[in-house]
Every structure is written in C-alpha cells, then in structure tokens.
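A protein chain is absent from this complex, but the other protein chains hold their places.
In this document, chain identifiers A, B and C correspond to the written order of the chains, with residue numbering beginning at 1 in each.
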Amino acid sequence: MKERNKLSPWKNKLHEIIYEADTPMGKLFDIVLFIIIIFSILLIMLESVKKIDADYHEILFNLEWAVTIFFTVEYIARIVCIKQPKRYIFSFYGIIDFLSTIPLYLSYIFAGSQVLLAVRAFRLLRVFRILKLVQFLGESHHLKSALKASRAKITVFLFAVMIVSVILGTLMYYVEGDEAGFTSIPTSIYWTIVTLTTVGYGDIAPITPQGQFIATLIMLLGYGIIAVPTGIVTSELGKQSNDKSNKKNIGTYVHVNTQACPNCSKEGHRDDASHCYNCGSQLNE
Amino acid sequence: MKERNKLSPWKNKLHEIIYEADTPMGKLFDIVLFIIIIFSILLIMLESVKKIDADYHEILFNLEWAVTIFFTVEYIARIVCIKQPKRYIFSFYGIIDFLSTIPLYLSYIFAGSQVLLAVRAFRLLRVFRILKLVQFLGESHHLKSALKASRAKITVFLFAVMIVSVILGTLMYYVEGDEAGFTSIPTSIYWTIVTLTTVGYGDIAPITPQGQFIATLIMLLGYGIIAVPTGIVTSELGKQSNDKSNKKNIGTYVHVNTQACPNCSKEGHRDDASHCYNCGSQLNE
Amino acid sequence: MKERNKLSPWKNKLHEIIYEADTPMGKLFDIVLFIIIIFSILLIMLESVKKIDADYHEILFNLEWAVTIFFTVEYIARIVCIKQPKRYIFSFYGIIDFLSTIPLYLSYIFAGSQVLLAVRAFRLLRVFRILKLVQFLGESHHLKSALKASRAKITVFLFAVMIVSVILGTLMYYVEGDEAGFTSIPTSIYWTIVTLTTVGYGDIAPITPQGQFIATLIMLLGYGIIAVPTGIVTSELGKQSNDKSNKKNIGTYVHVNTQACPNCSKEGHRDDASHCYNCGSQLNE
Partner (left out) sequence: MKERNKLSPWKNKLHEIIYEADTPMGKLFDIVLFIIIIFSILLIMLESVKKIDADYHEILFNLEWAVTIFFTVEYIARIVCIKQPKRYIFSFYGIIDFLSTIPLYLSYIFAGSQVLLAVRAFRLLRVFRILKLVQFLGESHHLKSALKASRAKITVFLFAVMIVSVILGTLMYYVEGDEAGFTSIPTSIYWTIVTLTTVGYGDIAPITPQGQFIATLIMLLGYGIIAVPTGIVTSELGKQSNDKSNKKNIGTYVHVNTQACPNCSKEGHRDDASHCYNCGSQLNE
C-alpha cells in the first residue's frame, strides 16, 4: 500500500512547497503567492481606471499576461504533485484557482469574460495559511457555527423581510408616482429595501405627505428589526462560548500544523502524525 | 356524532389535497399553488414596468385573468370542502385569499382597486407549509414570543422616539428655513426620523451651522439608541433560550404533521392522532 | 397637623380630578387633556404648512387661542388646588406646562418665541398616566437604570467618538477641497459624524481617491463601533434581568395607583394607603 501511495521524490518536494506552510520554502512560496495575488488584483483595479489604462495600457496588459502565466504554471504544478488530482480540481480552492487563471484565455473567445476576474479576490483567503492559520480558522469556525445554528431563524427573518418589502414596495408604487422616482414596482421594492436596511441613497425619495408617512413607518420598522439578527447572533455566540468553557473540562486540545496529505489533501494533522487521519496514507516528514 | 362530522368522500379527498401537505397529491398542490402565487406577483411587477406593459399589455392582461380565475376556483373549493366555512372565511388566510382574488373584478367597478394586489404577497407565507413547516414555525414562534415579552419596553421606546422626533423636528423647522428643504413641521419631523434611524436620504439636509449642530446631536442620539431595541431583543432571546434548555428536562416533544381538521381546520396533530385535539371530530386517515 | 394639611372641599375635588386618574372624572379629564394636547400639536403642524396656513389662517389662529386659554386655565387650576404650589411650578411637568402656555402671549412681545411651541410635545408624556401607568413606568425605569449603570462607559465612548470626529474631520478638510463640499473644518466634522453614524446624506461626499479611502475607513469604524453602545446596553439589560429574577424570591410587590399627594404631589401610593409615604400628610380617599 505504501508503494502505491508514494510519489516520486521531486513531486514530494513540490507538494511540500506548494501545499504546506511549515517548512521555510513552503512559507516563502505562500508569501510570494500572496503578494502576486494582491498584485494581480491591483492590476485589475488599475486597468479599470480610464486615465491609467490610456497611459499604460501596454505595460498593464503584459503584466496581466505574466500573472496569468504564473497562475497557469502554479495550477498545473498543483495538479501534478498530488496523487488524486480530482480532489483538488473540484475542491473550493481548485475551482477558484481555475477561474482566476482562465479569463485572459477566454477573452480571445468570448467578450465580457473579464467579469470572472472578480473571482481572484477569493484567492486572498489563502492569507489565513500564512498567518497563524489554525487559531484564525478556529475563530472563523466559531462564527460559522454560530451562524449555522441560527440558520433557521435567519431564513424566517429574511423571508419576512422579503414579504414586507414586496407589500410595502407595491403600496408605495401606488401612493407615490413617477415624479418621485417610483417608476415601477420592482424599483419601488428596491427603494423599500434601501430604506428598510437604513442605507438610504436618496436617489428615490417620497415627496407626498402620505408617502413620507409610510416611509417613516418603514424606517422605524427597519430600525427596529435590525435588533432581530443582532439578537440571534449574539445569543448564539453567548451560548457557544458557554459550551466551549464547559467543553474545556472534557476534551483536550493538540496542536495541528498546515501539512497537507499528499493523497487526499486533508489538512490539520497533529505534529507527531505519520499517517493521514482521513485516508491513512503516509505523510511527508 | 361521527355521522354529522363526516363529509362526502370527494369532499374529503379535496380537503386532503388542498389543506394538507403530507400526501403526495397534497404536496404537489401546495407546490403548484406556490409557483402560481409567485407567478401572479411577478405579473403585477411586470405590468408596472411601463415599457413591458406597452409591448405585452394583451398577454399580461390575459394571464392576470387566468390567475384570477384559478384563485377564484381555489377559494370556492376551500369553502366547499370544509364543514365550517366561516372559520376559514374569517381566518387570517381566508381574508388574504379573498383579497388576492377580487381586485380584478373590482377594477370594473372602482378605479384604483389595484392597490389590493399588494396583499397577494401575504400568500407567500404558505411557503412554510411546503418547507419543513413545524420546525420553521417553531423558530418564528420563538422570535414572536421574544418580541411579545418585550412589547411594553418597545412601546415605551417607540413613544419616546416619537416625542423626541416631534420636538426636534419642530425645532429644526424654526432653525433651518425653506431653503434647506424644511418647508413645514411635518416635513421636518419626517427628516428627523430619516436622520434618527440613520437612513439619511439627503433630499433634505441642514445648511446652517446651528442646524448642522442639532443634526449632529440627532445622529449621535439615533446611533446610540439603536442599542436599546437591540439590547431588549437580545436579552429576551437569551432568556428564552435558557428557558428552553430548562424545559427540555421536563416535557417531551412529539412530531406533528400538516394534517388539518376537516371540521375546525386546526393544524398540528400528532402523527398517531385519530381525533382532533381541538374539537374532537374524526380526522381523515 | 391634619387641619393645616386640609384643603377646602372644592379644591380637594379639583385636585382629585386634575392630578389623579383613578376616579371616572379624573380619568375623563386626563383623556380630554391628552386629546387637546395632541390637537394643539396638530395645530402647530398645520400652521407650518404654507398652503393650509394661507387658506385657513383665521381659523387656525382662533383655535390656537382657544387651546392657549384652556392651557392657561388648567395651569392656574393646578396651582390653586395644591397646597405647596412651588413644588409643582418647579417640577419637570410644571415647567413644561408653563412653557406650553406662554408662547402665544410672548408673541406680542418677542418675535420668534414660537420655537417654544416645540416644548408642547413633552406634554405627551402624560399618556403614561392614562395607559397602565405603573407597568409602563416600571419598564421605562428598567431601561433608565440600565442606561444609568452604563453612563460612565457611554461617556467614555461619546468622548472617544468626538475626538475621532475632530481628528478625521480636520484631516478630510485638508485632503478634500471646497469642490467636494468640505468648505471648512466644522463642516468636515459634521460630515465625519454623518458618515460615522452611517446616516450618509450625500450632500457632501469625497471625490478624490485619497478622500474616498479615508471615508472607507471612517465607515468601517462607524460600522464596527456601533457594536460598543449596543454591547454595553445589552449586557447591562441582561444583568438587570438576572437581578430582577433573583429579587423576586426576596421582596414582594404591591399594587400602587395614580393618586397624588395633595401636599407634595408624590405618586405611586399603595391602594390601602391613608397617608403619603413621603411627607406623611393625609391622602384623599
């Protein structure tokens, strides 16, 4: 079994550099990658500023190609040095990495494929690998499970907000006219949500006394119901921290590192682990 | 007694399909109904967009008639297949269903009866029947009882906000002039609530230094007192979840289904119930 | 001592009607007064709407006189039927009542004294007498003591917000120019508070990239620190409700009524009280 799971030495080396962040080389690679990701996002931003694009179009275009080639090479390397490439390709990060790479290639085939460039920002999530990964993911996990526990409550809440917005938006369309900007029911519903969430652009605003009266009620409603998601999350977080302090007496915590299994890519192994806790294949030392 | 409570078999069948969601046919009916409700709301929205209405007026008008006829038939069926139609007609859902049906008929008599179309959005509440009804209603009940418990506090709070708005609105009317948009005291009060709830459209905004100073105080006040409803709901939800965890040791929970009593329309019967817990009449199997 | 404290019978009767709300006559008086207060506020609002004032100036002016005369008579009656008029005159309600009465008289002497009319809205606080007074005041007391307990924290917080606003406002004045609306440092500080409290009128908005960047930081700061007053009030309310549930085992509650001492005007006597708990003088039956 061990034979089957073994990768050739240079693939092993590559895997350690690309997928892990505990060796100096692995750490360096992650930092370089993070800088290039930020650089690639800045590039997209600069290209969108007309004046800069007009003056430096050539340079920006070439840099964009350089970044794309780097991402392509990295993507291929990630596939090559893993034993089960499918696991990576169809993982969250695998899809993000793919979508971050192809827009420039696609731009020769389809116009408008640049919208995909926005996906690159997701790659920034890799920063958590470089920082004290485990602690931060622990925190975000904490938040995530609080949000998960209050999922049903939040669904009910969002559904109620939606129904209220449709009703009040339709009402405002009949009360106010085109003059005030309420040109159609969808626009009216848009305005209702702008008001209910207390954003209040002011591009559309009621001008008749009746409209202003209803608007006042919507604002007070929005001002009041913001208490609901806040109350839900707060009481959930409070509960969780109680659970955690209780749990401390029962279980124990061990330190885990950023090493990834060369077979199934699972992370979070114990420092003294020699085999993957998920698939049982041998880990790199 | 059983004889009196029995409906003819086809009415029984109809009742099961329309009022319940546990049989395949009942579930299908609810899903079809839900799609038609959403479709009818989209129809109203599309009609309100001038450009679409100009191009497809005929089609939209005919579809609106089709929906209205479907709702009419459904409404009559609901009345027919229940033993005590009054209970349904004067229930919350009964009134909503009625108001969702008549606007098109009324439009031949009164102009402007289309405002009633907004009521249709309430029918969306039926979605909770299709989804895991009991769990979600349980959650919404949780929220509802938290809001109920803090009713007195919220009334005091809203009353205080109202008085503060009247006072500060009147003050701003005298401090700022017509130039800044403060054309009357009601408008000034409207502006005060727009500011206090941190919506801030900007259609009216103070321009004198004194007005801006008072506006600053109103904003800080609004920014601060948002803490009050949030605090109330949060501490209420916290209390409730404590109560719930205590209760778990005392009572037990049984699974209830969406079956409705053919006599009194009460829902939430135990799976093994043969008689209505409310009126005692026999349930359909 | 009893002799000294006794008022003539008709004054006693008047005191019962005006100051208390437990007898039918007292309740009626309070309700009539409340309606007239609301009416007087609506009057001020209508006068401020140019179109209405132009058409009905004479009527509104006469009605305003009628209200003023009613308030004057009520104010004099309140002074006459109490043994220690000073206590009433310099109490919170006494000052409000006085300021609600004089603007019309003053308008013959000073122009602009109408600003005082805004004070009338405070009279609305009397509504709590008509509603189930004690319960609501209990709730508002609950809120008040939570706010009192977090007074020091809130002061620190407001002071920090003030300093941050001054610093960032001054900074924005130098970064943005007159073009964007940042015409002076006070205006800049006003804008900073508009942004920090998430009101966001948009009458002034940054246009340079640097200004927009700083604005972004201010918004995130404001979005984040709203958590602070909310957290303070919530944890305070949570603590209080714990205290209350503990207290329930120790003390007992008795029902108090709206009767007011004819000598010192203290309210909240026990139903079976015959002497004022504050000054010891005999209460009306």
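What we mean here is this: contacts are C-beta pairs under 8 Å (C-beta built on N, C-alpha and C of every residue); 3 or more make two chains touch, one makes a residue touch a chain.
Given the structure is predicted, the values throughout are model-derived calculations rather than measurements.
Participant: Looking at the whole complex, which of A:Thr170, A:Gln212, A:Thr234 or A:Ser281 touches the chain that is not displayed?
Facilitator: Per the contact definition at the top, the residue touching the missing chain is A:Thr234.
Participant: Any idea which of C:Ile35, C:Ile59, C:Val115 or C:Val156 touches the chain not displayed?
Facilitator: Answer from the full complex: C:Val156 touches the omitted chain.
Participant: With the missing chain put back, which residues of subunit A would touch it? List them for me.
Facilitator: Touch with the absent chain occurs at residues 41, 44-45, 48-50, 112, 114-115, 117-119, 121-122, 124-125, 127, 135-136, 139-140, 142-143, 146, 154, 158, 161, 186-187, 190, 193-194, 196-203, 222, 226, 229-230, 232-234, 236-238, 241.
Participant: For subunit C, enumerate the residues touching the unshown chain of the complex.
Facilitator: Answer for subunit C: residues 152-153, 155-157, 159-160, 162-163, 166-168, 170-171, 173-174, 183-186, 188-189, 195, 198-202, 205, 209, 212-213, 215-216, 219-220, 222-224, 226-228, 230-232, 234-235, 238-239 touch the chain left out.
Participant: Which positions on subunit B touch the chain that was left off?
Facilitator: 198-202, 230, 234
Everything below uses one rule, namely that only the chains that are shown with their structure count from here on.
Participant: Scan B-C or A-C for the interface that duplicates A-B, counting it as a duplicate when over half of the contact pairs agree by residue number.
Facilitator: Residue-number overlap above half with A-B among B-C or A-C: B-C.
Participant: Rounded to the nearest whole Å, what is the centre-to-centre distance of subunit B and subunit C, using the mean of the C-alpha atoms as each centre?
Facilitator: 33
Participant: Can you compute the centre-to-centre distance for subunit A and subunit C, using the mean CA position of each chain? Integer Å is fine.
Facilitator: Each chain reduced to its C-alpha mean, subunit A and subunit C end up 47 Å apart.
Participant: Please set out, as single numbers or ranges, the residues of subunit C touching at least two other chains.
Facilitator: In subunit C, the residues touching two or more other chains are 198-202, 230, 234.
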